[in-house]
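One protein chain is absent from this view; the other protein chains keep their places.
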Amino acid sequence: MKFDKPRSLGEALSILADAELEPHLLAGGTDLLVEIDTGRTAPPHVVDIWGIPELHGIQREAEGVRIGSLTTCTELYRDARTPDILRDAAWEVGAEQIRNRATIGGNLGTASPAADLTPVLFALGATVRLCARRGDRDLSARQFITGYRSNALRPSELIHSVWIPDRPDDERRAFRKVGTRRAQSISKLVVAVAFRIEGEVVIACRGGAGSVAPRTIDLPVLTREILGRRCTPERIAHAARMSAALDCAPVDDVRSTALYRREVFARVLVDLLSR
Amino acid sequence: MRHVGNRVARPEGPAKVEGRAVYVDDIPRAKDEWVGGTLRSPVAHGKLRCIERGDFDFSRVVVVTAEDIPGDNVQALIVDDQPILCADTVRHVEEPIALVAAPDQGTLCAALDALEPRIDPLEPVFDAERSQDVQSEISIDKGDVDATFEGATRIVEGEYHTDSQEQLYIETQGMIADPPTADGTITVRGSLQCPHYVQKALRRAFAVPPEKARVVQCETGGGFGGKEDYPSVVACHAALLAHASGHRVRMVYDRNEDLLATPKRHPSRVRHRTVVADDGTLLAMDIDVLLDGGAYTTLSPVVLSRGVIHAAGAYRCDNIRIRGRVVGTNHVPYGAFRGFGAPQVCFAIERQMDRIAASLGIHPVVIRQRNMLRLGDRTATSQLLKESVGSEEVLRRILAHTGFDRHEWRKERSGNKRRGVGLSFFYHGAGFTGSGEEMLKGKVTVELDDDGCALVRAGSTEIGQGKNAMFTAIAADALGAEPDAITIVDPDTAAVPDSGPTVASRTCMIVGGCLDKACRTLADRVGGDPNTPFRERASAFVRGGGDAVATETYGSPPGLQWDQNAYRGDAYPVFGWAADVAEVEVDLTTFDVEIVRFVTCVDVGHAIQPQIVEGQIEGGTLQSIGWSHIEVMTAENGRFRQDRLATCIIPTSLDTPPIDVLLVEEPFSNGPFGAKGVGELPMDGGAPAIASAIEDAIGVHVTHVPATPERLLEAWLEAHPDDAFFEAKR
Partner (left out) sequence: MIQFRLNGEAVSVDAHPMARLLSVLRRDLRLTGTKEGCGEGECGACSVVVDGKVVNSCLIPMSQIDGTEVLTIEGSGHANIQDHFLAEGGTQCGICTPGMIMATRAFLEDAEATGAAIDEDSVRAALAGNLCRCTGYGKIVAAVLAAARTEGDA
């Protein structure tokens, strides 16, 4: 196994640009070490990016918040600049030991369908900045996740940061993780929504969900069924049903059943939209 | 009693909190030590044709197969049906086929990868209902059940299911074996509950007398029954590799192997048909118990026995028929887990009692008060309850504490989060069943040294339950000594007598009782002025040539009668009694169950160490709470699906409510200082109390544990089809 530990972003990008074998990026280690230990991954080349200062920390920018990809869940939930539902989600990741190492970039990078933070990033319309020696590019979180455990990251790139636009004052946001227990759990389903109501009419709605499809999903059917409509209990129930039917594609696995996931997804959506 | 009833420090406590306690994998690696591993079957049933050797230099390792076993290829326990290594027919997934020892882990993995068992698959059986292979069958008959059913006006029927459960000791199974010494002595040390069980297994595997098979217990990181029988398997494997390689061999399972290959709680199906009078009096009980035993008999007949004896619950009824059987399937053998068959049947009878109460429109407390066993009553096996019957007192105390008798059970509730409260009432026989203790003849030896200190030699193991502190308190008070004069010798078959296994809630009551008597014998011999410190007197006694050794062998209290064929008579020396009240909140969005409050009231005879007793009760109760709604353990094609701690779920501190423990002390005349067994009892009542509380909250009759959110959702939607977003596909 080839191993590199760059001390700066520039050094890391050079290593990635020159790499011959597809490198595995090591952030907080909470996923990759298990993958290696259980024999599911035997990476030929590991690049440990944990020591790159430019990738840590949260900063205010003109119209949003920029969160370094190595920002841990502990840092996220403790920072007042983190949007509320992202803090809620970060708090529900693992337990203290995991939150001290699990990073927002790692959560995106593994592209697990059960990732807890990614659905929130979808709901918040977050943008992911990818860095490479030949230049940066920004993708929406939605575009970044491309499938089951796959993302748009090229071998020469790393996740630099996540940008979250400032929230409108009248936006309502809600997050719910349904897990196998109250802490240290992997989700059976996870749902996040951000929406705005003017008068009684929904004027904006964006959602994200995990563990209900082979990848983290956004909720276009929910948006379609509720945007521009009066936010009545009947409309919410209808939209939730349609979203559960068409946005979700759940399966039976060791944590839960497809039946439970679809039904409870709809029930959770109703709960979140009715708050 | 100065130390019994007052806190005595755990002798091994400081080492545990400072990280100095030596568990098996903490033993420093010897210079020429090797590591051992197991080649296992990928299929549940088949004919083993051969083990193909792939591209690997096998001269670097040692491979052991069935034909290399010096003694019998039998995992000695109850029935000789389980081989140490599969020789022809594979009967379960992960069955051991060959063993490999290598100088290091990498070489070991490469060697195991290069071995390929060739197996012609056979049709497996996974459904216990359809199995024709009866491992054991037990019947209990009392009174005339058929006649009562014939004239019955009110019959309540119910069918109840419980799934398996993983012990989940946090320290995995592990053993270190030394190669035979010049005189042929084999030594293994490891994580275990029953050193003399392991010794028996080694004797058979190596065809050696007991003194040539030495077993040493390391500090043991939890057992809960999971280290009753399986350590014998690991020990035989490690010892065979040490024997074949000439090296010390370490075998420590990783969590994945431990979860996949080791025994768990027997899944059960229990049917009840009960004839009830209009006032709720039980007139006849017809009970059918079915356990899935898995691929080999292991301890299943004994688990079934305890299950059958407890199947009618802590209730009085003149006409009882119980039919129990445990059948073979191609699942990994199920085995011992705290409660040992009782939690399964306790869940069923307690749910049945609630169902009877509901059918009569009477309160769950009333149905129990009307039928509970009291002093002077006879149990299902016609055992006369002569003393130490805390039944009325535990119920009285828990009602006074919780007010559950004033709670309107199953009242229609509203809102999206619904609270409910439930009760369970139960008992658990302490010690071995029937004449078990009589046949076992557990021994304890106490020895005084020149300094007047007492060495306690017993085969009972410290597995966290507090045996060391408990024995220290008993010995100190029985001798009239201070705890610092007592040393509990660590279990080592070369240094301690066979006190019987550390199982069945028997360590305090049975072995502690022997210890009490042995100490009193010595105290009498030492004699002298009680105002003089014991050590001084004892030291003078020993230096004066007094007989400093006392051995006590267990003898049953007079008058106990047990008919093993008819399953009639005194099934246990005594019973522990308990009641639980659980309050839950069910979220109708997700069907998550939050345990809001849990109260348990337990008759322990006498609490030798109250804090330790509470710890046992709280821990056992949480295992039962976990099993009730979040601990899922299921097999698919014979393979356990929950094969990592990410998927094998037990409660965290956040899943756990505060557990209030109320102790009742109805002393048992034959137990040390009045104490009786408590280890398993707390495992019996949590699941039915929570199921009852869920039923109270949402009106769904819970008949299957764990009552997962998935199961509760389905039951809810069946009862409330209008509330469903989607039609359930069945």
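Chains: A and B, in written order; residue numbering restarts at 1 for each.
Basically, a residue touches a chain if its C-beta (ideal position, glycine included) is under 8 Å from a C-beta of that chain, and two chains touch if they have at least 3 such contacts.
No experiment lies behind these values; they were computed from the predicted model shown.
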{"item": "Residue of B:T89, B:Q369, B:T521 or B:T656 in touch with the missing chain, whole complex considered", "value": "B:T656"}
{"item": "Touch residues of subunit B, complete complex, unshown partner", "value": "9-10, 12-23, 25-26, 28-29, 167-172, 219-224, 254-255, 463-466, 611-612, 614-615, 618-623, 644-646, 650, 652-654, 656, 658-659"}
{"item": "Touching residues (missing chain, whole complex) on subunit A", "value": "1, 3, 5, 26, 28-30, 33-34, 36-38, 46, 48, 50-51, 74, 94-98, 100-101, 182-184"}
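Assume only the chains that are shown with their structure count from here on.
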{"item": "Interchain centroid distance [CA atoms averaged], subunit A/subunit B, Å", "value": "43"}
{"item": "Touching residues on subunit B, where the partner in the complex is subunit A", "value": "256, 416, 588-592, 630, 641-642, 644, 646-647, 649, 651-655, 709-710, 713-714, 717, 724-726, 728-729"}
{"item": "Residue numbers on subunit A that touch subunit B, as the complex places them", "value": "38, 95, 178, 180-186, 188, 237, 240-241, 244-245, 254-257, 259-260, 262-264, 266-268, 270-271"}
